[in-house]
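Just one protein chain is left out here, and the rest sit where they should.
Right after this comes chain A.
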Amino acid sequence: MKSSTLTRRVMMVAAAAAFSFATPVLAGGHQVLDSIHFLVPGGAGGGWDGTARGTGEALTASGLIGSASYENMSGGGGGKAIGYMIENANSQHDTLMVNSTPIVIRSLTGVFPYNFSDLTLVAGTIGDYATIVVGKDSPINSMDDLLATYRENPGSTAIGGGSVPGGMDHLVAAMIMKAAGEDPNEVKYIAYDAGGKAMAALLSGEIVALSTGFSEAIDLANAGEVKIIGVTADERISTYDSAQTMKEQGIDMTFVNWRGFFAVPGLPEDKLAMYQDAITKMYDTPEWEEVRARNGWVNIHNSGDDFRVFLEEQEQIIGDLMRELGFL
């Protein structure tokens, strides 16, 4: 996913991030840390930026930390910031870098000279499930229908998405088809450079189905424009519980597009514990709930070792799939 591309989901976060400046900073009695410096590997207004500023806002407003500062360091699709963290490991103990699923994908493809395990893993904090949607007038109503259409004529059953071939939306579509017993290499994936354009292509009938983020799909499903035919979550999601999961439909797969925080390599244990403590406590604060609800984020908390297990598992699954698809 190109970080400068203004997709719908990115902009929702941006809108929320921008008005977080206005929130007054309240000092509290249960402060865990003096300050956190958030390093954002992309420009202002992107998805990473929104996550960092939203988290910083909740942490300061709830008094868990004294103050938060932010720095945007774009370049190399996020690689520049990772390099900076590693090269300045001794002087940047107060810095947390935000990142998300693409760090796994990009490390695998070798776009980044580094891997997530070169950094100190602090916590995965939020996420979004993936989903397959079809247009409101489509005869397809479930994954079974889509698979039947696909089996009849794989060549003209194009599935679109807002990421490059080999990017997240493509990998999710391939993962689903593979779990349904199809050859992921045969899936005709059409890439669009932004979520909005992919959605327009779905409504115009250029593509049969669209692989996209769940939070992005909800708004259009509520507006009656699309039907959500499968979600990559374990269980149905309360905010739109008429959408069936993949598992319910006999497709054994789940996928979470996570966002989380990383610190410099070799961070002292006590400092790491303080970061994790602050983030853990944040989930129970009304301030966080407000930020989360405003952005439509899903709490998916993975701290420390859980985060490592989660990432290694994701790296394994994505890596295998990318090898199968010929991207590695």
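Details
The working rule: a residue touches a chain if its C-beta (ideal position, glycine included) is under 8 Å from a C-beta of that chain, and two chains touch if they have at least 3 such contacts; residues count from 1.
What we mean here is this: contacts and distances are computed from a predicted model.
One chain of this complex is left out of the view, and of "Manganese transport system membrane protein MntC", "Ferredoxin", "NADH-quinone oxidoreductase subunit D" or "Tripartite tricarboxylate transporter permease", the protein name its UniProt record gives is "Tripartite tricarboxylate transporter permease". Contact with the chain that does not appear here is found for just one residue of A:Ile86, A:Ile190 or A:Ile317, A:Ile190. Within the full complex, the residue among A:Asp118, A:Asp144, A:Glu182 or A:Asp219 touching the omitted chain is A:Asp219. If you put the missing chain back, the residues of chain A touching it would be 2-8, 11-16, 18-22, 43-45, 72-77, 79-80, 83, 109, 111, 155, 158, 164-167, 188, 190-194, 196-197, 199-201, 203-206, 219-220, 222-225, 294, 327.
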